[in-house]
Every structure is written in C-alpha cells, then in structure tokens.
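Sharing a structure below in structure tokens format, with a few things to ask.
Omission of a single protein chain aside, the complex is shown with its protein chains in their original locations.
Moving on, here comes chain A:
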C-alpha cells in the first residue's frame, strides 16, 4: 500500500521542491534585476509549467493504456465468458446478471477511451495555454469540458446502479448504517467527485454483497482493492496538485498556483473516469471467478 502512496507522491514532492526553489530564485532575480521581471515570469512559467504537466500526463497515459487494454480484453474474453456461462447451465440465472450489462460495460469503457480521455487532454491543454498567454483565455472552455465529463461519468455510474439493483439479488447486505457518516464525510470533503466516490463505493458494495456468497468475501475484497488501485493513485495525485497550489500560492506567481489548481481539478475528473475502468475490471474478473466456480461445481 505504501508503495502506491510513494509512487504517487514522489514525483509530485520532487516537483514541489523544484517549484519552491525556482520561485525563490525568481523572487531573487526580480529583486536584483528588476528590468528582467517580464522574462523571469515567462521562463519560470515555461520551466515549471512543463514540469507540472509531467505527472498529470503520466496519469493520463496510464489510464489511456488501461482503457485500450480493457477494450481489447473485452473483445477477446466476453464471447468466451458468455458461452461458458451458457454451457455451464443456469449460471446466468444463478448470478442474476442482465446480459445487457456486458454491452453496457464495454460501451462505457470505449466511450471513456475514445471520448472522455481525449476531452480531458484538451482541458489540460486549454488550462496550460490560457495561463501561458493570459490575453487569450480558455478557462471557461476547460471548465465546461470538466463539467461535461463529470456529467457523463455520473450518468454512467447511475446506470450501473440501476442495472445492478434491477437484477434483484443485489441487496445491500453490508452494514449500511455504519458506513453512512463516513460517506457524508467523503462527500463533503473531496472536492467535485466526493459524492461520486461514495456512490461508486456503494455500487461496489451492493455488487460484492450479492456475489460474496458465491465467490467468497476475502476474494471479493482482494479483487476490489486491486481494481481500485489506479483510482486511488489518480486521486492521490489530484490531492497533491491541490496541495501544491495551496502551498505555492503565497510566493509563486498567480499563474503558476492557478495552473496547479486547475490541474488538480482535472485530475479529480480523471479519477471519476478511472471508476468506469475499475468497474469494468472488477466485473470481468468477478465473472471469470464465478464461471470457474460454477464449472468446478462448488457454486
């Protein structure tokens, strides 16, 4: 677990040190050579802004690769899984899955890979360019893209919930009342995607509660953790950007801290998209596990 935290934190911490030192150097340069001020601003922005884009681009690449692989996996595995389920006799009714969920999960991942991630890339670019050339601002455009993507992801999440609850057997068997204050806390404190994260956790909870009887609680827990690792990593990176913005605000240029703030917002939206992918992974792995169990005769 700490490896993941470290993997997410190390580039951003290094970035923060760099930003700190460069901003101090910029202040010193402004003091010594006031006529160089305009150049200092531009060069600092180019050097630091490019560095700041690094971890964000890395996360974007990670997710892009993940969705690409998932699409390939679906195309290869789903016919096999469905056929297996059908021949295993009654596995479909046992699990109570709607076959339309197959189509939906795949469609959501394709949508995420083909539309949402490129749109998010555009939002990164708009943020960077509008800070680099303040006379030509694209900030509203970037904001609109983010809001649109959040809307699309929420609709997909709502559809998941609908599918899963309509199939009947997915009763919320866990201790729902005990988790409620935690949910409220998350919803209020994680900006933008807070309510979304809790909803996603609820969906996972409902889903795993129904299948835990078949696949075993520990197995479900392990699969859940493995699937949510990319989401956690992106969420941590987003929080570090927010920290960077907050910590660098007193002494850095307004453009730089604003850029970090915008990058953090975009990373939170990216975290929403990772949920789609995480759900697809979770669903596929669970399906395979249940199929094997059914074939082996222990289901």
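Quick note on the criterion: a contact is a pair of C-beta atoms (placed from the backbone, for glycine too) under 8 Å apart; a residue touches a chain by one contact, two chains touch by 3 or more; residues count from 1.
Here is the rule we go by: contacts and distances are computed from a predicted model.
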Next item on the list: Pick from "AI-2E family transporter", "Glutathione import ATP-binding protein GsiA", "Cellulose synthase catalytic subunit [UDP-forming]" or "Phosphate transport system permease protein" the UniProt protein name of the chain that isn't shown here.
Entry: "AI-2E family transporter"
Next item on the list: From the listed residues A:124, A:138, A:260 or A:282, report the one that touches the chain absent from this view.
Entry: A:124
Checklist line | Residues from chain A at the interface with the omitted partner, ascending | finding: 14, 17-18, 21-22, 25-26, 28-29, 32-33, 35-36, 39-40, 43-44, 46-47, 49-50, 53-54, 57, 60, 118, 121, 124-125, 128-129
